[in-house]
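These notes concern the structure reproduced below.
Only a part of the assembly is drawn; its chains keep their places, and the rest are absent.
First chain written, first letter: the chains are A and B, and each begins at residue 1.
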């Protein structure tokens, strides 16, 4: 638990409810309370007793998992947001980072069980430059959401690169590792889409002016983040199509390869089966080795047989080439 | 049939219409009548003569099966809801549990042919704590629907685990049992989606304030359940995508395996066919065993043949490796 106030750099750990109330009473400006890694009981106490948030909203924040959403509770707005690790594939549903935000006119309360880079960045910026806080809770929320969107951008860029790698590889060496990569990235894009769409919707509502708490002139900032997320979503959809295409290509290439192999098999079988029959025929005991049945003893039949053995496969080979089998 | 009234823990079995009417007349507070396992005639009698529900609504409740829906009949609201067994796969259409609810200002009538855990839980809670009833029929309905949504959550979580198991298994040992699991879970998710979407819509209507019977300040509770169902639906869609992906992976892996087998077949055939021809050639009766045709009797041709028999497959093997067939 840490608190950032406008006029100065005061930041504390493990305060009591009374302390927070005191700080808030003293401040005329914006207060940012960040709950990160604190015990649930403490958080609940702070939310309910200091800020008097509605029990349903507190439950939403502390107990339940949500897809991004925004609820207007009159004096404050509750937002459930999702962050991402920009350097990781998002192939596990649980890798996304939940961030719960309560925005009032004079305060922002953020709650996140795991450390989120975007929050850290904004916190550090605000410590460095007090003016950022002076622009009000709307602007602070914008900053946090903008940083979250940046993480999305970085993640989608790294996914983009991976898809390009896959596309290069798929024609050259399609193996089962590549298949695994394809399925992992597919899943990652699936999760991406699942998170981005409702988060975009949250920003859409913020920028449309549905909330009394959001000042008209701040809306264009939310609109800006909204545009970023639209682009993230757009690229996500595009990458999904590309990955699907890559999978189709993979299957076609593997299929082609199987065809090639089958052709070779057929070729070999077709060339040698008749030859084997011929050698078997002259290996039968109807004929005497090196003599016996008169008409087979001269060398002529041997050389005719030899000629057939050379000519037959050659002829079949040419016939197959003509029929485009090779 | 059992009745729960606000002031006290009275609960009865097999009452007559007159008794119920008497109880209701005595009560100023909320009455919950639960019809479970009673004969259809009794239920119909109670609904029509005691509560004067519209015949169409009674038919909807007692005779017909419905997807979740909500009808406003002025003095009361009729809801057809679906519950689930949270510990079972939902792979059979008939495994879902129908729950019919009539909500008036002073009463709730629930009808369900099978026992539903969510109803039992809320009933027990209300018996334990009379204050729950004192909050009115809206809140009681919320509690029942919230418990139903919890069951959904549990079911979807168990489905989630099963999908993860499938995903782990599909790359390692794809067999036809796995295929069956995939198809069963696919079907389960299909049924899930079929139930959740209209139930969510019911809650949407309740939370939007379409009904005079629903008090404005209770709507946020329905909104909360609505959010849960949105999340259930979201996970359901996600799991459907994952299962589809697992099926694709399965098919790709099986296909790859087939390719491997075909390659081996081709390899063996390609290596041994020419050898068999060779042995057949020298097995023909043109040659005399251990002598005969002069030029074949020395050991040299034998060793040349031997060399070919060893060198040829080796050469082909290397050529195939070069063409990436192995």
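Please note the rule applied: contacts are C-beta pairs under 8 Å (C-beta built on N, C-alpha and C of every residue); 3 or more make two chains touch, one makes a residue touch a chain.
This structure is a prediction, so every number in the text was calculated from the model and none was measured.
Within the whole complex of this structure, the shared sequence is present as 5 copies, and 2 of these are drawn in position.
Here is the rule we go by: only the chains that are shown with their structure count from here on.
Mean C-alpha positions place chain A and chain B at a centre distance of 25 Å. Chain B makes touch with chain A in their complex at residues 160, 171, 220-221, 223-224, 227-228, 230-231, 234, 238, 241-242, 245, 248-249, 252-253, 255-256, 258-259, 262-263, 265-266, 269-270, 273-274, 276-277, 280-281, 283-289, 292-293, 324-325.
By the touch rule above, chain A contacts chain B in their complex via residues 54, 56, 59-60, 64-67, 69, 71, 93, 173, 176, 179-180, 183, 186-187, 190-191, 194, 247, 250-251, 254, 257-258, 261-262, 264-265, 268-269, 272-273, 275-276, 279-280, 282-284, 287-292, 296, 301-302, 305, 309.
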